[in-house]
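Left out: one protein chain. Kept in place: all the others.
Order as written gives the chain letters A, B, C, D and E; numbering starts at 1 within each chain.
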Amino acid sequence: MADEIPETSVSGDWDELYYGTFYWHGIPTLLGCPLADDPAEADIALVGLPWAHNPTERGQYLAPRMIRHRSGALAGRWHREFGVNPFELARVRDCGDVTVRNLGNPDEGVWEVARFYERLDAAGCLPLTIGGDHACTYPVLRAIAGPNSRRKAPLGLIHFDSHSDAYGPYLGITHNAGNWARLGVEEGLLDPARVVQVGLNGPLFPESHHFAAEAGFRLLPLLEIEEAGIPAAVAEIRRVAGDGPAYLTFDVDVLTLGEAPGVANPAAGGLTTNEVFRFLRGLRGLDIVGADVVCYIPQHDPAQITAINICAIMHHLVTLLAETVARMKC
Amino acid sequence: MADEIPETSVSGDWDELYYGTFYWHGIPTLLGCPLADDPAEADIALVGLPWAHNPTERGQYLAPRMIRHRSGALAGRWHREFGVNPFELARVRDCGDVTVRNLGNPDEGVWEVARFYERLDAAGCLPLTIGGDHACTYPVLRAIAGPNSRRKAPLGLIHFDSHSDAYGPYLGITHNAGNWARLGVEEGLLDPARVVQVGLNGPLFPESHHFAAEAGFRLLPLLEIEEAGIPAAVAEIRRVAGDGPAYLTFDVDVLTLGEAPGVANPAAGGLTTNEVFRFLRGLRGLDIVGADVVCYIPQHDPAQITAINICAIMHHLVTLLAETVARMKC
Amino acid sequence: MADEIPETSVSGDWDELYYGTFYWHGIPTLLGCPLADDPAEADIALVGLPWAHNPTERGQYLAPRMIRHRSGALAGRWHREFGVNPFELARVRDCGDVTVRNLGNPDEGVWEVARFYERLDAAGCLPLTIGGDHACTYPVLRAIAGPNSRRKAPLGLIHFDSHSDAYGPYLGITHNAGNWARLGVEEGLLDPARVVQVGLNGPLFPESHHFAAEAGFRLLPLLEIEEAGIPAAVAEIRRVAGDGPAYLTFDVDVLTLGEAPGVANPAAGGLTTNEVFRFLRGLRGLDIVGADVVCYIPQHDPAQITAINICAIMHHLVTLLAETVARMKC
Amino acid sequence: MADEIPETSVSGDWDELYYGTFYWHGIPTLLGCPLADDPAEADIALVGLPWAHNPTERGQYLAPRMIRHRSGALAGRWHREFGVNPFELARVRDCGDVTVRNLGNPDEGVWEVARFYERLDAAGCLPLTIGGDHACTYPVLRAIAGPNSRRKAPLGLIHFDSHSDAYGPYLGITHNAGNWARLGVEEGLLDPARVVQVGLNGPLFPESHHFAAEAGFRLLPLLEIEEAGIPAAVAEIRRVAGDGPAYLTFDVDVLTLGEAPGVANPAAGGLTTNEVFRFLRGLRGLDIVGADVVCYIPQHDPAQITAINICAIMHHLVTLLAETVARMKC
Amino acid sequence: MADEIPETSVSGDWDELYYGTFYWHGIPTLLGCPLADDPAEADIALVGLPWAHNPTERGQYLAPRMIRHRSGALAGRWHREFGVNPFELARVRDCGDVTVRNLGNPDEGVWEVARFYERLDAAGCLPLTIGGDHACTYPVLRAIAGPNSRRKAPLGLIHFDSHSDAYGPYLGITHNAGNWARLGVEEGLLDPARVVQVGLNGPLFPESHHFAAEAGFRLLPLLEIEEAGIPAAVAEIRRVAGDGPAYLTFDVDVLTLGEAPGVANPAAGGLTTNEVFRFLRGLRGLDIVGADVVCYIPQHDPAQITAINICAIMHHLVTLLAETVARMKC
Partner (left out) sequence: MADEIPETSVSGDWDELYYGTFYWHGIPTLLGCPLADDPAEADIALVGLPWAHNPTERGQYLAPRMIRHRSGALAGRWHREFGVNPFELARVRDCGDVTVRNLGNPDEGVWEVARFYERLDAAGCLPLTIGGDHACTYPVLRAIAGPNSRRKAPLGLIHFDSHSDAYGPYLGITHNAGNWARLGVEEGLLDPARVVQVGLNGPLFPESHHFAAEAGFRLLPLLEIEEAGIPAAVAEIRRVAGDGPAYLTFDVDVLTLGEAPGVANPAAGGLTTNEVFRFLRGLRGLDIVGADVVCYIPQHDPAQITAINICAIMHHLVTLLAETVARMKC
């Protein structure tokens, strides 16, 4: 196996590499990548989106800050299980945090967020976001599949979550954390026949469930995954998502609480990190064109294990995106 | 699957439902249920029992308070995996906390606790208790199977725990947290041939082990469960418990520490929450007539994941009890 | 001094008293007082107001829940330093939490809160509230001094805080946590000549400062208190507040962080609890007709010392209010 | 001032000294002193007493363990403010923890504790104890002033506490944490005319207060200390305690919560550590023949500041005791 | 099964046993064993090694202190799954902590540590160490296989870890936490053909990976264990380690973060405690002649579950070593 790792796979010597990613020195950038003001410098744009307006539990706006802090510790650039170095396959840049001025009114603030991502889309970047609550996903979808996007066509969706997030308005707010998937369908940003929701096990709200079922989402509850096994579940995700471009959104609450205490809407039971990594490895070769990780709350993460697990999930996601970039370049 | 959830399964509209269970508004009741002073209003009586006198580790008297706090967040009333709404099958009420005045002397205080449960038994309620330490189980058994009960006959017992709790007196105290199972047998409250202890893996004390083995308890250590698999273990529990009425007691320390750090007598290793849910789903149809969850310590639960897991376990238990009620009503 | 405490000052025997206030048994009520649905049963209405919409730091909606939890531990009913038992001077009742349905839009939700307090005002209660953020004060003032109130006349204000809270709208929201004092003046709920702000030491925002200064508020910054001494500062408060009815609002951030880590907008330095108690003792005899404690965040209060200090401050405030009630009854 | 510190005041060189007290190396002994099985080796016996049976809040049995852990960090042997090295004035030894087998029944367990201290008294040691709850003080008084003691005569008492601890039996237990002072008087272990209670400010229980007042204790509430000033309060303590032998007991709850969050019965307000050190310096020359520090709960001390303050208080107390030893030797 | 546990398997009666191991009474010794100054009293020497000089994350020097504190709670001496009482098979003693004076320069301090273990080796003890960072393993290997050892021959190595620890010097320090395995090979302390590294899944550093692969280590990454299953992995470990004497080193970071948050170099994913116990049970009969557990950081272990799991792992390791001792005695 040693032969498979080229001596040159890591640019620079080890000390330099390691220093560059010491997690406590210097400005904390996402995955320890260089800052880039101009998205044209990036193939993959890492973005912090400290946006949250869900009154169930708060604090998700601090997530990008904590992930900036921890993800500098991603000392190893090479991805052991994928056998590639994503940072060599693509230009990965930290494009900073979105500054949201209309926090008080998410139905207005959402457009400011969307504009940020439209600028990235126009430059040809694939976005990888650390939220924020799950309302963060809508403006990204809008920017990469909506009327101002290059693509202007619906995407498939691979959605890891305990909840199906198709509830409709809530407390008078349309752009809440549980309505983005429904909005994505209603506005033609998502192709419902190519939506698969993985790991559902939280409390079931009938409205959301009925919308998802009637729209044609493929629901893969935790119960079905347990019974069918992960290989079968992976195959089903690949079948539903198909060959077209797809977005991947990862709500941290799909993890079991022992592995991810710091989540906004905790649900007992869930996937382990080992299982999540098996799922993500199973998605290689799909045309994943954007991704996010949402609903992390640092205040409920006393030993920061949720943060560390998120950094590893982002390492997997950046590798999936980098392989998409590499295919695009061919 | 959407068809299987009747539109009317949730009483009231979603906003109302959700508001009724916001976990931070108003008086915190168990599982967000209405308070009832009169047990005649209840089919299932939720009870907090802040009683603990085990000198190994303390603080279990705070458990009902924390579970009151968190369990209001049980927003989803419908039980996804069981496919029923237990709160429609039975009248579930919060009957408050037992006030124990003889905390200083558990061998006296136990009778005060028993009287509380005798009042529930006389009214025909099935009790679901959040303890307190494991000494809490004895007075409940006494009240529902002992000389003042309606039943006056021994029960089967499904006992999830790392320990076998048949030690005898300890430090001069008979009603300690490790002696209730032995007392239950000695006083004819339990039928030892219908006792099954699930998940044993803590340190083995010979006295307790010998009593359990000689009394005829079916011991299902964690090691045997790992080797036989959960389906076989479930079948064995069903065989031992049989068709007669049975009590279910759940000591949180049977969970692995990653899922349940907040326990009184921590033992390394154990069941995951996913595994516990598989066990509990496997018990449907048994005649379970009472249940409790014990040995939770909020002070050692920094992100409250133990509390959240307990709320989900109680959701399972209230569903098992509600199905018993539904069968009784037929 | 023993002679001054009548044997009969505490109703019931000690055991009963103490048990009644064990802080971990039973439904947690504010200061361990009986619940009352009907405000006519109360002279002083204790209210939890879990209302917060300030995007600086969140979590203040959990404050009433924590204060319910801790304040049952207020074992001693007699107030040692005042030499009275406020619970004998007045009927003190827990009137529950305000349920706020328009959390998503505070400019609408505020009226729902105000209606709750108008019902108390109509019944003749004096309100003592645990917030919530400082936006909580406006609807109370509106209810007890505004067009629907019995009084329909401006009040004096004794305002402990690090900030002057007269900023104007913020992020498009009028009823934010920093604008209630300005609104109170603009709507004639407060008499600016009888407003005194005590302990100011946080960052100074010119807009707020200019409004306060021009409106005629008496500003007592921490610096001036340090130089003049507490007796002089107390005298100045009494001079400004005068003989008319006055409201007292206490933002926990006026305390030094060592005594109150769990605050929403922390400012370094501040008053000690000993000093606050001296201030509050100095206000005896003023016509205080309502009070609140706001801006407590339980998540940043790891050893709960802020909560314990708040319970003691509320003991002082309920005593001041009970003496007002006693004077009214004469 | 440098002249006043003899070069030889510290035995051994600095490196050795410092290493000997590195707080994380080796067996943790109290104040980093050598263990001694035989009390004849000691002039001052440091003792851990992990004994608690107060149902208000638990966990005080862990206090000696934590103070063992932290007090090895008492790197400086020389007492800066006293200008002496107590470890040169007297042989200070760690005599270990008392093993209490009757934890379940304090009215029996107390005699086992007393026997431990009688052995120390017989050997001529002065005891300095880290408790445990305040019930720990009684068996020490019994051992050094009771029928089996060398002295067989009542002592004076300097008692720092928020509470007066003269309540009588509680929950059927005589030897509870709030009755030791009353028992000490009733059994002739204390001379009530030489008892002074310093810093009282917690909730006032009439029974306890009346007993204390009628027995003739000098009560020095926090309020009186604030008004009179510390020098006057020190003078009053010296006047009451007089020239005879006196015991000093320090309940950590007399400190303000900002300085001591980890206490069993927290009371808002209190003395600062600076003030406590002024008090203790003021007691030099009194004939203090034993001391204890009680009611510390490590679980509520997240940054361990209470522990660190206790170590400093014990440094003061061991210096007071060492000066007593030095006078005895003359 | 009850028959298999002889009545005499536990020396003394239960109360005595239990008291002897109450985890909060008395001097905290490793696994509650007696202290021994003279290694001749021990067959197995438990050692605390508070040594750390890895600048990635610090605080590992506090690990022995915490494990001393918790491991007294190992109430059950009998090992349930092994069916033996290791404390009867061998004389297990706490030989104290190594005092390291050259903390500032690990390349010098290492020899001081090695001398400590050489004394144990000369006395014929098998060492079981709680570190310290992973640099702790080198001086133990040096002492039991190096030029001053009785054995003077290379050992096999069973190495549980997320990392392969063959990096070379780092920041100019040879004896760093990631170089001990390389040094062991280079100095002939380890037989590379008998080295197996289990559970590798952290970031892959090419230098370390290349050295390990070229030296002939058998790498068992987590991925291979997942695919092959634990029984096959156990068989492979046995095949590689063979019949000769082997050392076992356990880096806590091989556990999944949910089970072990308190680690120095956290890696997402990993083995569960149940899986680790299966591995360790699978190693019975191998000639294991020493072991250690390293890289635990108490400060990141808020509910102490890592500590509790370590105590259980040490219970397994002491049993493996005791069986080696028993075989040697035959």
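Basically, contacts are C-beta pairs under 8 Å (C-beta built on N, C-alpha and C of every residue); 3 or more make two chains touch, one makes a residue touch a chain.
What you are looking at is a predicted structure, and each value in this text was computed from that prediction instead of being measured.
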| item | value |
| --- | --- |
| Full-complex contact with the absent chain, from D:Thr99, D:Asn148 or D:Thr272 | D:Thr272 |
| Full-complex contact with the absent chain, from C:Ser149, C:Asn179 or C:Thr256 | C:Thr256 |
| Residue ranges of chain E at the interface with the undisplayed chain | 53, 55, 58-59, 61, 101-105, 108, 170-173, 299 |
| Those residues of chain A which, in the complete complex, touch the missing chain | 15, 19, 24-28, 35, 48, 50, 61-62, 64-65, 68-69, 96-97, 99-101 |
| Residues in chain C touching the chain absent from view | 167, 170-171, 200-207, 209-210, 212-214, 219, 221-223, 226, 256-259, 261-262, 266-270, 300-302 |
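In the analysis below, only the chains that are shown with their structure count from here on.
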| item | value |
| --- | --- |
| Pair in D-E, A-E or B-C that repeats A-B, with over half of contact pairs matching by residue number | A-E |
| Between B-E and A-C, the pair with more C-beta contacts | B-E |
| Averaged-CA centre spacing for the pair chain D and chain B, given as whole angstrom | 44 |
| Overlap residues in chain D, where contacts from two or more other chains coincide | 61, 101, 170-171 |
